[in-house]
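All protein chains but one are shown in place.
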């Protein structure tokens, strides 16, 4: 189980969410309180939107808490839209290419969760990618492959439908292989304009997802996090499983998220 | 273009070939004299046979010349059969999983060369692997994929035929895609008993391969190297392109190596 | 707080103590049950005695649990005397040069504990080293400096007296600077023949140290560990604070360890 933070709002330094709060992402990397795995020492990454079309991208395999580069970058880099992740590996080895976020053109993606029986599913899932997306796969994680599948299913046009279709495809392939489907999927992604998040699972154990204003008084920024920063219960609201969240200039919208329709649609 | 050394003979410390000679592998990593690329700073690796069935395996992404661990291991570890490699990347990024040698069960494999248009061929080549070998692929190099193809084509039963069949398959797939085939392939591999080497190319530029006794006087060990250690021209003999070399208890045998027959055989 | 294992006895593969037991060192690196810090993800190292005078030495800054090299080395390397360590940093940054064990000639040394106000003491302690030992310091830890001080005070002639003198010197310097001395020191060291361990602290919080036979039935090897491998309470005996343990061909001997006499002796 990994931990992550996503932010959209007024431009601020990354350190405000990565290193400064009482229960910041770096602090969480050493002592997560809600996660299944107490330590997230298998690498980390950030993706942030600045002056370029594509996001900046920094990943390393050291534990986040011991990386001076990360500390300096988080102090220097300001952004109005960024993703940050610390990793505890479930599938895929400790290499930079397996660290979240993953980036494709303007898009960034990070994930907490797992696909059951991924080693049996991987080949069939990968076969669904077109040649260009197949060629982009650099690591060996289920997460990167899910991101590429979402791109295959039209992420750049309609993120919600594409993610439903991608997970629906996974469900269908699992069934076709006689595997009882298990997906736990709490993810954040962005195209540099809006921030999108999903919380979903095929069982009752969808990894947690919380939403909260960066500064409750001024309301000048919004966070989606896998685990709250602080004990301020009034600040954070839990997003229920089966939700798709959009944070844009029009505020925060929550819609139902259900890949099963996509399964039928694809199956037809 | 990478550089490598393979040894079979009386047990000796790895440092005898990796760090001690005037023109050792580590020296070569900073200043190769026959290779296309002057610097081999994209990682290194060793595989050696000792008391276990499977070889020991050590790889890292640092330049070989700056790795204290390698220096200590080469001083401590003795073996009668080992492979050592320094890498200059042509395909595949600088990660441990892309460093040679690659290991599968008892087998180890390392390679110097390239496949033309690998990014177009990769998917079709990978599709030829059975599920178990597909699941073993950890990196993104053409070299690891060629090793897995050789396993698919029966490496464990007949190394020469399997390598001919694997390269023949590559040639056929290239032709099928309308690609003019380009293979340059100088490789060493072992099952812990014999040492096998290949020098082959579809053009006139097969990467070099030399054979020589470790100690010309005592004859108690044999080396196959991508580039000679020393200026002692009498010690080294160049292996011609289109050769398959076997070093075993019965000495050194050189046979012709020709994947084109395999192409026809497969094509039938 | 770090975790470590030291072994002396019949030659065995390092994996028997590093990766195989139910509560092995690698398992401990993710979830120490008696240590102050739950995670030991700031690097690891091994030193083992084989065919050379000096020990083999392998250290890296990855978390031990994600290092394939360590896993392979531990399976291949057999030794009758070795030290292994996983690190959670208290002083000194995450670099290979700060990972234990430290090696000097035939000697190896590893440590769990701390020196209070080390940043104030460091310069005065370093000044006590002769030029050659000063030139050997590669990292910035209190542990490496304590090892060099012990060498300065005659480790190679009399390990117990040298360690008492080194710690006594630290106490005296702290007092001279008006610092209330705080030393917590549980260490293992070897010259390739005997294995020596110390448990000592100036307060009641000496890091734990346990002694036990590798195989209680056959008695063919002895372990000293910072934390037991298993729940077999009958196997492990806790070494009290203020002890110096020698494991040699004559068995296991425990003597009182008290640097305060050395303080007076030096002070005279």
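Think of it as A, B and C in the order they're written, each chain with its own count starting at 1.
As a working rule, a contact is a pair of C-beta atoms (placed from the backbone, for glycine too) under 8 Å apart; a residue touches a chain by one contact, two chains touch by 3 or more.
All values derive from a computational prediction rather than experimental measurement.
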### Task
Determine which one of B:66, B:158 or B:260 touches the chain that has been left out.
B:66
### Given C:52, C:96, C:128 or C:160, the one touching the chain that is not displayed
C:96
## Note on the structure
Where chain B meets the left-out chain, the residues are 30-31, 38-39, 41-42, 61-63, 66, 68, 89, 93-94
### Summary
Residue list for chain C contacting the dropped chain reads 93, 95-97, 119, 122-123, 131, 134-135, 138, 140
### Message
On chain A, where is the contact patch with the chain that was removed from view?
### Response
48, 50-52, 56-60, 68-69, 72-73, 75-78, 96
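Keep in mind that, in the parts below, only the chains that are shown with their structure count from here on.
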### Summary
Cα centroid separation, chain B vs chain C, in Å, comes to 40
### Task
For chain B, jot down the residues that touch at least 2 other chains.
96
